[in-house]
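The structure under discussion is supplied below as structure tokens; questions concerning it will follow.
Shown here: the complex without one of its protein chains, the others still in place.
Moving on, here comes chain A:
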Amino acid sequence: MSRRHYRSRLLTWVLNSGPDDPVYNLYLMLGPLLILFVVLVGRNSMTSVLVAGYIVGFVVYTIYNVSTTLEHPDWVQHP
């Protein structure tokens, strides 16, 4: 399996397995990279702002998403 093919499989999995939302897909891929970044760079004002922005952005987008979504996926089986 070529490295390129492996990357495309990973990307395909990310795009196909989530809630079909490009913002959340981006969040999933950025999360581990951001963790790696704070591990390598350490705690400073820049990394703190980046991490705070990541978390606040997630919360704000989720609120925005639920307030603007009118169609509900009825095919999802409620537990």
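Note that contacts are C-beta pairs under 8 Å (C-beta built on N, C-alpha and C of every residue); 3 or more make two chains touch, one makes a residue touch a chain; residues count from 1.
FYI, contacts and distances are computed from a predicted model.
For the omitted chain of this complex, the UniProt record lists the protein as "Trk system potassium uptake protein TrkH", which is one of "glycine dehydrogenase (aminomethyl-transferring)", "Trk system potassium uptake protein TrkH", "Sodium:proton antiporter" or "Ribonuclease P protein component 2". Contact with the chain that does not appear here is found for just one residue of A:L11, A:I35 or A:V60, A:I35.
By the touch definition given at the top, chain A reaches the unshown chain through residues 13-14, 16-21, 24, 27-28, 31-32, 34-35, 38-39, 43, 48, 51-52, 54-55, 58, 62, 65-66, 68-69, 72-73, 75-79.
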